[in-house]
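What you see is part of a larger complex, with each chain still in position.
Labels run A and B following the written order; every chain starts at residue 1.
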Amino acid sequence: MTPLIEYEQSTGLVREVFDDIRATRQTTEINNFWKALAQHPPTLARTWSLLKEVMGGPGELDPLVRELIYLAVSITNGCDYCIASHRAAAVSKGMTDAMFGELMSIVGVANMNNRLADGFQVPVDDKFK
Amino acid sequence: MTPLIEYEQSTGLVREVFDDIRATRQTTEINNFWKALAQHPPTLARTWSLLKEVMGGPGELDPLVRELIYLAVSITNGCDYCIASHRAAAVSKGMTDAMFGELMSIVGVANMNNRLADGFQVPVDDKFK
């Protein structure tokens, strides 16, 4: 396991990123993901900057829809940490239990059908090219 | 490649499913995916029934959001057929070029961060348990 760097221990670039996380999320808590990435400050800084823009920047997709997409990917990849943390994030942005159930149904069916399309070697229809 | 069964050749259960696809989608066209699955009628019937319910049945998520989730999974799995056909489906339900670009950004970042969380062996925060 990668050692976690706590806010109190942080300095320099790590402290700057931690402060921006706190300010952006309006909380003093920092998730373990960021505390682990702090072991390599440039990765921490780039990852936070990218996530902040993609999930929180201006755009046509609302914050809940963005979280649903993120969660669908994390489930497909079987990333335990990401499933746990982004399910919580989705709930905080309005995901109800029914929405989660529907999301799971779609993720399940898509994973099934992806394999059916590959396994049956289905050629792409001309109209989709 | 699996031989494709055309509507005109179809009989029995396959014809029933093809008729329901035509009626549900209000078009005489049937995608290659269904023509290939027709090689095994029970798989065709079960898959269509499940997809119809999950993507078209009542629920809290609107049709466009469902397609975005389906597309995000298909991209993560690298399924060429599904990416081509569901990108078209998403466009038909209102996905703009900007929305597609935002979706791609989220899918990309989630795939990156899933590996970062796994690779740094980040322990799940107590609050997410």
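Points worth noting:
By definition in this document, a residue touches a chain if its C-beta (ideal position, glycine included) is under 8 Å from a C-beta of that chain, and two chains touch if they have at least 3 such contacts.
It should be emphasised that the depicted structure is a prediction, and the values quoted were computed from it without experimental measurement.
Of the identical chains in this model, 2 are shown in place, and the full complex in the file is built from 6 copies.
To be clear about the criterion, only the chains that are shown with their structure count from here on.
Inter-chain spacing, taken between the CA centroids of subunit A and subunit B, is 21 Å.
Those residues of subunit A that touch subunit B in the complex are listed here as 1-2, 4, 29, 31-33, 36-37, 39, 43, 47, 50-51, 54-55, 59-61, 65-66, 68-70, 72-74, 76-77, 79-82, 84-85, 87-88, 96, 98-99, 102-103, 105-107, 109-114, 116-118, 120-125, 127-129.
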